[in-house]
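Working notes, beginning with the structure itself.
A single protein chain has been omitted from the complex, and every remaining protein chain is retained in its original position.
When the chains are written out, they are named A, B and C in that same order, and each has its own residue count from 1.
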Amino acid sequence: MAGFDKVVSSYAEAMAGLTDNMTVIAGGFGLCGIPEGLINQIKLMQTRGLTVVSNNCGVDDFGLGVLLVDKQIKKMISSYVGENALFEQQLLQGELEVELTPQGTLAEKMRAGGAGIPAFYTATGYGTPVGEGKESRQFNGRDYILEEAINGDFAIIKAYKADRYGNCIYRHTAQNFNPMAATAGKMTVVEVEHIVEPGEIPPSQIHTPGIYVDRVIQGSFEKRIERKVTAAATTRA
Amino acid sequence: MAGFDKVVSSYAEAMAGLTDNMTVIAGGFGLCGIPEGLINQIKLMQTRGLTVVSNNCGVDDFGLGVLLVDKQIKKMISSYVGENALFEQQLLQGELEVELTPQGTLAEKMRAGGAGIPAFYTATGYGTPVGEGKESRQFNGRDYILEEAINGDFAIIKAYKADRYGNCIYRHTAQNFNPMAATAGKMTVVEVEHIVEPGEIPPSQIHTPGIYVDRVIQGSFEKRIERKVTAAATTRA
Amino acid sequence: MALSREQIAMRVAQEFKDGDYVNLGIGIPTLAANYVPNDIEVMLQSENGLLGMGPNPTEAELDADMINAGKETVTAITGASIFNSAESFAMIRGGHVDFTVLGAFEVDVFGNIASWMIPNKLIKGMGGAMDLVAGAKNIIVTMTHADKHGQSKLLAQCTLPLTGVNCITRIITDLAVLEILDGAFYLRERAPGVSIDEIKAKTAGKLVVPDNVPEMQV
Partner (left out) sequence: MALSREQIAMRVAQEFKDGDYVNLGIGIPTLAANYVPNDIEVMLQSENGLLGMGPNPTEAELDADMINAGKETVTAITGASIFNSAESFAMIRGGHVDFTVLGAFEVDVFGNIASWMIPNKLIKGMGGAMDLVAGAKNIIVTMTHADKHGQSKLLAQCTLPLTGVNCITRIITDLAVLEILDGAFYLRERAPGVSIDEIKAKTAGKLVVPDNVPEMQV
């Protein structure tokens, strides 16, 4: 049984092996579905020179933004980074590199990385700055650009439930990039709200099969809401 | 509401618009998870010159095999076609064309077709007859071949449950190629065991979101087992 | 008179057909959800992984795991589905979303759009905009016809970095509805009380004015 028991008992154990200059792929969209404790552990470890692949970079004091405080991130690969004053400052001062990638291309690059597809063609970004320097080609009369896969040394994931085999499900829109990120890490670490018994998640409902997962840790989450908008504030016709 | 009510009441309505020489993508693996009634409807319609994309071609008297009887299939794109005497006979007599495609490449080609990816690189088939005539290229020192997407005029799908929006779930390994096939049809028709009320399938458990589905029909299934093997027949150490 | 944001949104909503899957960008596009005609139903796609987006939640319904692409808390309607980002963009890039409505800085007569980056200002990123303009079957751009300095946003050629090329066919501004065809803006409707001369004056790219340009019904 030991071979498939992926549950670890400390954040230190969960992130063991992370060293300077590694590439870390992080699930999450804004502050939704982010592995809060694993990010905080990276801050604690003071690992530096990181390339971080994630749709966004959190906010100044929460999520991936906390890794900016001590300049642990060398390069960010994201589709949107507009929520973060520290990010802007480090970018303008040349202390931080950013590779802006269309959101769908980013998701597909992670999936490709996990699925053994080194590169794929997409119409997204053709004729724009994103397509500059990339091969383009026509298929059926339409122009496409070639985009390459992304793989990470680590993938850090937030799931709702996981069992000790690493089988995961996500809750609502906290799913987002997490399933693709989970496939693309050499070492995939999942921080979960609930560790459940094997079999508790029906096999066909598992979002991330355990084969992609190396470590599972019981997390504790703040689950901060980035933009709280209620029905009272926006009336609908 | 009418715009999202995709339930049709007859097989004739379900397959309306299918004409000679079209490409039909069919879900299923062997006889498992196949749209039995939709296949029988194609036989009834006597549509000819079809290109059929499906992992297998059924058996002589069941599944896609029934379309061979009156030579309705012009070309078959499959990974394995060894279960069918009629298939062999028509192939040897030059009445049927076959394009053998590795199973993973076939699944990925369907997914690519649905996802707007015209082509992708894969290591599968490099250096083999499958790679002949295809572009090859190295990424990170490894050789890959370029494979193009598959789209169909029709996709015929077998699901376990669907609601009127077309949201589907599959049961056990009857899932197989169905979700990819569903995304790759211009007209996607789903034959289901149970039509359920919207909301009955929790949103995060839906395997095929209704956006891919055009028509839903209540089917009735034989669900034949191709190779019945029981524990009594194979003892385990 | 120039349309209000709400009136632009109303006019956008008239484009929808029963059964359309629609992705609405932040700002005016999002408002269009409020004006969907009562006799039709559309389903809203949010590119973070939600098809069947509902209204914002009540205080009691608030859920950190339930947000839209603008990172705002939302709900899901009955019949909604929720999925991962790759699946979400498979829908978008595969052409399964019928309509995308989004804002822009500039549009030109070739159907090019610039909407994500102003050089020498901070670059925040394109999010899903490049995927949306590359993937949707129909794209409607909503924007004011001219910027606050009176400079036209409908150009002979975009000056800002592009979001997509040859992809825009329909624009709804505070002054007009225009179609892009054969390298020109075709004036299809004008805002109530807005003169064709004003629209001409505020359209920098080639404008074709048919004999009959009805007023918008908003």
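The rule is simple: contacts are C-beta pairs under 8 Å (C-beta built on N, C-alpha and C of every residue); 3 or more make two chains touch, one makes a residue touch a chain.
On a predicted model such as this, the values are computed, not experimentally measured, just so you know.
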Visible chains that the absent chain touches, using the contact criterion stated earlier: A, B
Option touching the unshown chain, where B:111, B:161 or B:215 are the choices: B:111
Touching residue (missing chain; options B:11, B:29, B:165 or B:212): B:29
Residue, one of A:53, A:117, A:174 or A:216, that touches the chain absent here: A:117
Residues from chain A at the interface with the omitted partner, ascending: 1-4, 111, 113-117, 163-165, 167, 183, 198-199, 203-204, 206, 209-212
Absent chain, residues of chain B that touch it: 29-33, 55, 78-83, 88, 91-92, 98, 100, 102-108, 110-111, 122-130, 143, 160, 170-180, 207, 223-234, 236-237
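In this section, only the chains that are shown with their structure count from here on.
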Leading chain pair when contacts are tallied as C-beta pairs: A-C
Per Cα centroids, the chain farthest from chain C: B
Separation of chain A from chain B, taking each centre as the mean of its C-alpha atoms, in whole Å: 32
Inter-centroid spacing, chain C versus chain B (mean Cα positions, whole Å): 36
Chain centre separation in whole Å, for chain C relative to chain A (CA means): 28
In chain B, residues with contacts to at least two other chains: 115-117, 203-204
Per-residue overlap in chain C, given as positions that touch at least 2 other chains: 50, 76, 82-83, 86, 89, 92-93, 134-135
